[in-house]
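Yeah, one chain of the complex is gone here, protein chain that is, but the others are all in their spots.
Up next is chain A:
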Amino acid sequence: MKKKIVLFAGMMLLAMSLPAMAHFQMIYTPEAALNKGGKIPLALVFTHPFEAGHTMDMGKPEQFFVVRSRGENTPKKTDLLPTLKPVIWTSLTNSGAAWETGYTARGGDHTFCLIPDPYWEEGDGFFIKQNTKVIINVGGEPGAWMEPVGLPTEIVPLCKPYDRWTGNVFQGQVLFNGKPVPGAEIEIEYMNHKPLLDKKAFAKEAAAKAPQDSFVLQTIFADVNGVFTFGIPKQGWWGFAALDLDPDYTHKGKKCSRDAVMWIKAVDMK
C-alpha cells in the first residue's frame, strides 16, 4: 500500500512538472482575410502550437470540407477529403503524420471544417477528437460566418472572425449537437511558431515568450449560454478548444474527449 502511494505521488509530481500544453488540431492557411481570390494552401497538423512541441500522428480524417457562402446566396458545401495528401510535419521536438491540400477561393466566406480520426493519447488514457473550424474571407463580402455549420461539436463566432484587430475581443458560442454548452471549459493557445509550409515544419523562432507555464495554455469558461469572450493581445492566429463536450462519448470502448476547436487571426492596426 505504501509503495503504491509513493508511486502515485511520484507520478503526480511527474505530471505536475510537465509543462502545461494542450493538444490543438490546426487547419492552417497563412491569411484569414484575403483581398483577391486564388489558390490557397492548407495544412492539417495536430500539435501543441505555443511551443511547436510534440506533433501527433493524424489518421485519415473522417471528413474535411469547405462551406462557401457569399452575401445572401445559399451556402455551398464542397468535399475536400479526396484532395488531401499525407505529409510529415516537423515540430521542434519530433515529426508527425499530417495532411495538406490546396483550395481555389473566390469571393466571400469559406468555412473549412475537419472531423478528424480520434487520436489515442497514451499519457491520458483516452481518445481525443477535435472537430475544427476555420473561416476565411476573400474580398470583404461576408457570407454566413455567424451560422452553425452543424458539426457535432462546434464553436460559432459571435464576431466576424476574420476582422479582428489586435486588442479587440473575440466572442464565440460553444455548441454540442446544436445546443449551447453552459460553462464549457475552453483552452486557448497562440500559434507562437510560424508554420513554414514549404518546409512542412514550424519556425524555430518564437513570437512570444511565456513568463510562466500558465501563459502557454490559457483557460476560460463559457457562461450559462455557452458564450465566451477573449481579449486578443497579439496579432496572429489564436486557437480556442472547448473540451469534452460529450462526456459519455466513447471510441473503441474507451473514453473519447469530443472537443470543438476554432482558429481566428488578429491583425495589428497600422
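Just so it is clear, a residue touches a chain if its C-beta (ideal position, glycine included) is under 8 Å from a C-beta of that chain, and two chains touch if they have at least 3 such contacts; residues count from 1.
Please note the rule applied: contacts and distances are computed from a predicted model.
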| item | value |
| --- | --- |
| Which of "Transcription initiation protein", "Nickel transport protein", "STAS domain-containing protein" or "Macrolide ABC transporter ATP-binding protein" matches, in UniProt, the chain that is not displayed | "Nickel transport protein" |
| Among A:Pro30, A:Gly107 or A:Gly236, residue touching the chain not depicted | A:Gly107 |
| From A:Glu72, A:Glu122 or A:Asp248, residue that would touch the chain that is not displayed | A:Glu72 |
| Hidden partner chain, residues of chain A it touches | 36-38, 70-73, 106-108, 138-143 |
